[in-house]
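For this depiction, one protein chain was excluded, whereas all remaining protein chains were kept in their positions.
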Amino acid sequence: MVKDVSSNSDENLIQAAEYVEKPESQLKEMWETLKQNKAAVVGLFIIALLALIALAVWGSELLGKQILPYDPNYSDMTKSFIWPNAEHWFGTDQLGRDMLSRILDGTKISLFVGVAAVAISLSIGVMLGAIAGYRGGKTDAFIMRVMDVMLSIPSILLAIAFMAALGKGLDKAVIAIGLVSIPEYARIVRGSILSVKENDYVQAAKVIGNKDSRIIFKHILPNIISLIVVRATLGISTAVLDTAALGFLGLGVQPPYAEWGDMLGRARGFIFTAPYTLIFPGIAITIIVLAFNLLGDGLRDALDPKSRIK
Amino acid sequence: MNEVLMKVQDLSKHFTIETDWFGKPVSVLKAVDEVSFTIDKGEAFGLVGESGCGKTTLGKILVNLYSPSNGKIIFEGKELTGLNEKQRRSYCKDIQMIFQDPFASLNPRMTIGDIIAEPIIINHLLPTSEVEERVIYLLNCVGLARHQRNRYPHEFSGGQRQRVGIARALAVEPKLIVCDEPVSALDVSIQAQVLNLLDDLKAEFGLTYLFIAHGLNVVKHISDRVGVMYLGKLMEIAPKRELYANPLHPYTQALLSAIPIINPEKKKERIILKGDVPSPINPPAGCRFCSRCFKELDHCKLNSPVLKEISPDHWVACHLFD
Partner (left out) sequence: MLLEVKNLRTEFKLKRGTVRAVDDISFTIDKGEILAIVGESGSGKSVTSLSIMGLLQKPGRIAGGEISFKSQDLNKMSQKELQKIRGNQISMIFQEPMTSLNPVWRIKDQIMENIMTHMKISKKEALARTIEMLDTVGIPSPAERANDYPHQMSGGMRQRVMTAMALSCEPELLIADEPTTALDVTIQAQILELLYQMREKFHMAVLLITHDLGVVSEAADRVIVMYCGKIVEEADVKSLFSQPLHPYTVGLLQSIPQIDDESDQRLYMIKGMVPNPLNMPPGCYFSDRCDSCMERCTQEMPELQEINGHKVRCFLYDKAKEGELSAK
């Protein structure tokens, strides 16, 4: 019965005092909180490591140098299915390619697909959500019904449908995965715009003569950016998973390029004879997805002002 | 002397709450219902009423946050209603607003300086090089220091934020400022500071105020004339001295008597109204106040009284004065 003490002016002032003293930037404050969340720091560390690997592999490829233990695409049938040993830490696959090199090489594809797909869904989704939320009425109803229809189809099925229309290939997979998650961003953005829109400062912006577009970009979006960042971080992990799923079905990256889902798909016939060919790509996928999820959760805590004061 | 700045004629704002299958409204909330009044140049017109009476909606119509369902707004002889969005926006800078909640009315991601500079920049009032100087001048006007312009709203107290809100409204050199309960969210000792500031600015800049409040004592301090609203209708308008000394409408009488007096030895006869404010979705037919009125006549329930001038400048909408 006697629960709600949140609307307590004294406590608010005491908590406000926390801020009065330090005119630090929001980013710095966020980082301070994020630092305290061990899981998020681990996630961030893993992501940084993966990004470093991806960059190194990509850079060396451009310069024509080899930094991986072996050429990931070089197959030597005489060396197929070598179990992990000192020479080939993760063993070799059915075509005699070094698994470790392939997995390291696959990092760059997974990261690229994750980020690129999210960039696509983010830009379109935020735009649609912002228009729907701010305009309201029929525009809102139309946009959101289309989104609802998209949401009602399982995302991987929808991605496959897009792939069927677009054709196979990495670039098409990115577009398909990007398109599929548009509704999530549109919904989140619309929802938060609906609540932010009612704030007096948005009305005040209108009273002083702002145009609608400026109100959206200057007054509304910056105030929900944190939400979008969290969602995007978590979205990357979904996109990585979706890529893997498409790869597994043979629709994503085409051979000989190393992609974890594709590796899983091709190795599934050897699950009993050479389980390591499935285990290592599987672990790689798990690690990257987990890392982004940990970071996303940590960011959410860091950006929520209520949990910031402890 | 009594030059009319704004004339509001039969202004209404109806919100549709529910529609039937064909989009025809079934239940309508009459937030503001055929309200007429004038505001003279240089005066402070107070608008008093309880929550849900439509006073804030009325204020928001005047600053173009809502478009009226009906009626006219005539500002300096020009009709604002009926203008298209772009033409209407050009009047924005003449009519500004100060909001109630100083914690919600400033964008938390902008510095104080940017908040005050924004109206100047988007309305192209000054060349970019002079904006900063103007911001500093405005900060001084409202009693803030120039070095505070690089800070964010969360670093300020409620009273200081309200000062920023006032500076933002002043930035475009408006002719009329709608003050929507500017002090009701502030501490008592800060209320007096802000009220005095508003008084000073009015004299300094020759401003006209529409001062909206639920507290009759605050309105009395700042206004020249006062209008009393109840459930979307204006019940009584009079110069403040007249209204407080000689309230005619039973609702005004009850409102006045409900104000606690800061003197425990002077216990006054109090009119305690029965019941609650009825929902504006289904207001009583006839006089809006009749469900709570203590002087109700037989025909009050049947037809709605119109605002009539009983004595010079004293208008009241009540069947007792037919």
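We just call them A and B in the order they show up, numbering each chain from 1.
Throughout what follows, a residue touches a chain if its C-beta (ideal position, glycine included) is under 8 Å from a C-beta of that chain, and two chains touch if they have at least 3 such contacts.
These figures come from a predicted structure and were not determined experimentally.
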item	value
Residue among B:Leu195, B:Leu297 or B:Ile310 that touches the chain left out of view	B:Leu195
Residue touching the undisplayed chain, where the options are B:Asp114, B:Asp187, B:Glu242 or B:Glu296	B:Asp187
Among B:Leu256, B:Cys293 or B:Val316, the residue in touch with the chain that has been omitted	B:Leu256
Of B:Gly159, B:Pro174, B:Gly232 or B:Pro283, the one touching the omitted chain in the full complex	B:Gly159
Residue ranges of subunit B at the interface with the undisplayed chain	50-51, 157-160, 187-193, 195-196, 199, 214-218, 220-221, 241, 244, 254-265, 270, 272-273, 275-277
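One rule holds for everything that comes next: only the chains that are shown with their structure count from here on.
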item	value
Inter-centroid spacing, subunit B versus subunit A (mean Cα positions, whole Å)	48
Complex interface listing, subunit B residues touching subunit A	60, 63-65, 89, 92-93, 96-97, 99-101, 104-109, 118-119, 122-123, 151-152, 154-155, 165, 168, 171-172
List of subunit A residues in touch with subunit B within their complex	16, 19-20, 23, 26, 199-201, 203-211, 214, 219, 222-223
